[in-house]
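Every protein chain of the complex appears in place save one, which is left out.
Then we have subunit A:
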Amino acid sequence: MMLWIVLAILTGLATLSVLVPLARAGRGTVGGDDVEVYRDQLGEIERDLDRGLVAREEAAAARAEIARRLLKADEAKASGPTRASFAKIVTIAVIAFVPAASLGAYTYVGAPDLPDQPVASRSCGPETPLTDLVICIERHLAQNPDDVEGWRVVAPVYLRIGRPQDAARAYGEIVRRGGTDSATLADLGEAIVIAADGRFPPAAIEAFNAAVAADGDNMKARFYAARGLAAEGRFDEAVQAFDAMLANAPPDAPWLAAVRASRAEAVEAGAPAMEAPAEGGAPAVNDGMIRQMVASLAERLAAEPLDPQGWARLVRSYRVLGDEPAATAAAARGRAALAGDVEAIALIDDAANGPLPNALN
């Protein structure tokens, strides 16, 4: 209601700004302040002459010129047609047209029912859409940085929406506030690895080692710690660590394939330094070829990121190779590159979470 009152006042004022001069001038004389203009100019010459800005002969010439124009303007004024003014017609037209057209056009383009929603007045509630929940939690955490539960909620979400750096920061906050359980430490390391595009920065290795130290049965931590060894070039130790995992593995463990693949990789990478065991040799060769293809695909996507199919293929390839961190990282990069394209993101999500083709398993 308030809005419509303001709009009505604005419309009224705008209409008046047309009607008032129309009515006023209608009462005055028609045409002819040109004569005034030239009289002003004559006065200006005198002033300039007094101030010594123009020479006497120049002023005389200018005076003659203006006098000529003045005469002409006077003639025009005398002979000017004084037809009946359109003022009345225009008055009626303006009263009808301005309010109708402006309010009509506004109701067509405007959104009078929507209130302002400044950010300060926005609250997070059950009706907040999922995409905004992160922002709600972030604002909450900015106020209450010691809320470990908050960090726990937001960290995996960051990873999911392609912000691994923030995920690492969030896990770091948990660890800093005493959340030094094995699972959190492993998650921290994993987030750091994903943020580093699959590389193993020292901080990540430190986190994995701490996680293994806290709980020797944390398979995720052991797996990453072993890969960390391989990343540091300590291939024999890595292979030993993988073997230790495989030795005690239940036969239906979901991570078996990943461990085997990583072991094969470590074996291959360390081949010049040590004897490659017969087991897994053939797939390793295959693996190498595929890895090369995958690497070139990743390179191409880095240069031309607007390729949803390509990202999906890359994510799937990493998963087939058992390189989950790289797959997660690639999916995150793909989502970031194609942000806003819902179909493309669905495609990548599908590749990241859906079933894998059997061809290589």
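Observations on the structure shown:
Quick note on the criterion: a contact is a pair of C-beta atoms (placed from the backbone, for glycine too) under 8 Å apart; a residue touches a chain by one contact, two chains touch by 3 or more; residues count from 1.
The definition used in the following text is that contacts and distances are computed from a predicted model.
Its record in UniProt calls the unshown chain "Heme lyase CcmF/NrfE family subunit", which is the match among "Dihydroxyacetone kinase, C-terminal domain", "Spore germination protein YndE", "CheY-P phosphatase CheC" or "Heme lyase CcmF/NrfE family subunit".
Considering the full assembly, A:A62 is the residue among A:A62, A:A203 or A:A269 that touches the omitted chain. Touching the chain that is not shown, out of A:D116, A:D252 or A:E343: A:D116 (per the contact rule at the top).
By the touch definition given at the top, subunit A reaches the unshown chain through residues 2-3, 6-7, 10-11, 13-14, 17-18, 20-22, 24-26, 28-34, 36-37, 40-41, 44-45, 48, 53-54, 57-58, 61-62, 64-66, 69, 73, 80-83, 85-87, 90, 94, 97-98, 101-102, 105-106, 109-112, 114-120, 122, 124, 128-129, 131-132, 135-136, 336.
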